[in-house]
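This report concerns only the one structure given below.
Missing here: one protein chain of the complex. Every other protein chain is in place.
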Amino acid sequence: MNAIRPPVLTDLLQRQPPGHSLLAPFYSDPEVYRADLELIWKRQWIFAGHECEIPEPGDYFSVPVGEDSILVLRDEQGGVRALHNLCRHRGSLICDQPCGQLHKLVCPYHRWVYSLDGSLLHAPGMQEELPREDLGLISVPARAVEGLIYFCLNPAPPEFDEAALVMGSVARPQGLRQAKVAKAVDYLVGANWKLVWENNRECYHCNANHPQYTRANFDHYNADDSTPRIREQMADAVRQSEARWARAGLAASHKQTGMTTFPDAERNIWYSANRTVLADGYLSETMDGRTVAPLMGVYQSPDVGTVRMRSLPNFWNHSSCDHGVSTRLLPAGPERTAVRVSWLVHRDAEEGKDYDLTKLMPFWQLTSEQDWVICERQQRGIRSSAYRPGPYSTYKEYNVDAFVRWYLNHLRGNFA
Amino acid sequence: MNAIRPPVLTDLLQRQPPGHSLLAPFYSDPEVYRADLELIWKRQWIFAGHECEIPEPGDYFSVPVGEDSILVLRDEQGGVRALHNLCRHRGSLICDQPCGQLHKLVCPYHRWVYSLDGSLLHAPGMQEELPREDLGLISVPARAVEGLIYFCLNPAPPEFDEAALVMGSVARPQGLRQAKVAKAVDYLVGANWKLVWENNRECYHCNANHPQYTRANFDHYNADDSTPRIREQMADAVRQSEARWARAGLAASHKQTGMTTFPDAERNIWYSANRTVLADGYLSETMDGRTVAPLMGVYQSPDVGTVRMRSLPNFWNHSSCDHGVSTRLLPAGPERTAVRVSWLVHRDAEEGKDYDLTKLMPFWQLTSEQDWVICERQQRGIRSSAYRPGPYSTYKEYNVDAFVRWYLNHLRGNFA
Partner (left out) sequence: MNAIRPPVLTDLLQRQPPGHSLLAPFYSDPEVYRADLELIWKRQWIFAGHECEIPEPGDYFSVPVGEDSILVLRDEQGGVRALHNLCRHRGSLICDQPCGQLHKLVCPYHRWVYSLDGSLLHAPGMQEELPREDLGLISVPARAVEGLIYFCLNPAPPEFDEAALVMGSVARPQGLRQAKVAKAVDYLVGANWKLVWENNRECYHCNANHPQYTRANFDHYNADDSTPRIREQMADAVRQSEARWARAGLAASHKQTGMTTFPDAERNIWYSANRTVLADGYLSETMDGRTVAPLMGVYQSPDVGTVRMRSLPNFWNHSSCDHGVSTRLLPAGPERTAVRVSWLVHRDAEEGKDYDLTKLMPFWQLTSEQDWVICERQQRGIRSSAYRPGPYSTYKEYNVDAFVRWYLNHLRGNFA
């Protein structure tokens, strides 16, 4: 592993002060970025998208991870597969569209033909002794859990079953497999991917930046500033939800003000999911708390609180009774992160009749775009030669600190 | 030479598998790009443009090779010269226009004046003891053959006479010296210059990508898929051409289906030229095979087949009875190639009367632009960390393999 952790990185890992934001090169140095790709992005399970985006055999979308392009597709047997989007002949991209439908994978350069499982079917004009069986498209492990698709660029991926169990049990009632993407918006955020995660791992910034979000939620409170009144409101909401949700088999699994703790840096728990309550008057994470689309999944009533899921290094989802919002991060350079935010509704819902994008989108579109501004301003500051790591709040940034420890543990090879 | 072939490059040269596309860094690494500039572009004869572009003394055009700018001009004696476009005083560019006409070369910064042969004539305001004779513009060797201008950035260039003989004898009847550039189009292609050459060195991709080209030509056939019928068509065409062309002193020098072999990697033959037949019904490389401009050169009849010339590292030309098309490549970065495609017609032909750009250009404009799309898609694929060199077809990519061997021989110093 020393080849992957060159001297500069080794030095940075030694000098990093605990409980503080990272040393500047972690957020901007091309060598650290390459290490992040090698030690995180090419080893972990990466959230790719939703099964409902590729309902039929031959449906595909492509996912850019750094300079790699991965095709995620539904094969002839109805399974989900992930293949490097790269002809084995002379390296051409095979699909240059972001998504589409095809029967075979045909390279546009010289028409080498591959099946949907990646096997080389036809290489016209090549010598007879070509080892065709060795020249299939490079496949990578793929898994789906309740409609969420993951792949891993390492042929020996980390364990996935426990993650599937934890996320699956919370996700199941939401019905993401019977959903559709009503809208997806792509952003190219001018910040290192870790700054985007740090921003996501605390609601300390919410009061100053997310007025619509704080009205709906309890996350922005914490031990230090949850008044007895607020704590009682949350406890009341949880108590009432328990009574009301019982018949639906739902239960709040996060019951305190403030954010649930995630990740677990020491045990490398990179996934989590829970259900929690919304603020009084909120049935959905929308601008006014009212529902904006038909109920999803098994829900019989809008009163189901809110589902939250997240998995490192690149996924979070908030789902209400009527819609879900998935956020996917992908590294696009030392100081650039490609983000896709997708709004999901029941697959039978019709735009204009059952839902309206102008009501569906603003809550999370605002929250997301407010955060990208924050992250880009922080990235610009961190470029300054005067930047020094600053202290995390033990009250409000415990999850940021946990994320940073999880990250450093990976770079130090502690989980290798 | 070790300074020019640093450790990374040495390692790449050792690891490169024969018969396969190049290892990824050859197509994208800045260090390899610098080696390409030093070992190829600054040592070989580079095609610059056409004599007919600078008919009168003082006419010039500039040629960007990497970060160098070379002025190609006609001097007072009517000769062709090449000079670095760089004032010896403080390094300003002298001409910042791509072409023009001037009597002296005057630096716009402080008005140092140079003659058209590069001598420093006047340096107003400088001290008397200035060694004016040492401060002329830096001249580089230049040669012209039948209207095609070449220069070499090395003061001790490779031998040119044999190239002039070979290309000259084929080019002479075409009359490029009595031509004019009807139109030139500049492209900045997002691919390494070697990918552009690899694309040019096979017609394996033609069926899938160049419908107009394959109707006019025999290149896209090869040993493995030229049916007896096709081979007989070509043989017929050659036989008939021999009978008809004899009185004009023309003869097909490439007589088989498929591409003529080029380059000769072992003997470092970097130039070639031949005349061959077009498909039945084609008098010119145009969309419908009909001529689109007056006959060029010594031709008395449109039935002259097609002239092809090419020289490494940066030139190819296809000429029909009525027009010629020159393609010039210049390196513009590890993953960028500046390409100029020029359409030439008889110098007396008048646009709108004797020819029409909408009929003259499409055949090669389409072919060129189709190829740039291919090259850029391939470059994007090769950036993937999953890219591995793939096998060349021994039937259809022998010239690609020969180009790659020619290139590697230069980088290994085998011709030094």
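Letters are used for the chains, namely A and B, taken in the order the chains are written, and counting of residues starts over at 1 for each.
The rule is simple: contacts are C-beta pairs under 8 Å (C-beta built on N, C-alpha and C of every residue); 3 or more make two chains touch, one makes a residue touch a chain.
A quick note: this is a predicted structure, and the numbers were derived from the prediction, not measured.
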| item | value |
| --- | --- |
| Option touching the unshown chain, where B:P7, B:G78 or B:G125 are the choices | B:G125 |
| Candidates A:A208, A:I230, A:A246 or A:A416 - the one touching the absent chain | A:A208 |
| Touch residues of subunit A, complete complex, unshown partner | 21, 24, 198, 204-205, 207-209, 222, 224-225, 374, 377-378, 380-388, 390-391, 393-396 |
| Hidden partner chain, residues of subunit B it touches | 37, 42, 66-69, 84-94, 96, 108-111, 124-127, 130, 135, 138 |
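By definition in this document, only the chains that are shown with their structure count from here on.
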| item | value |
| --- | --- |
| Approximate Å spacing (C-alpha centroids) for the pair subunit A, subunit B | 49 |
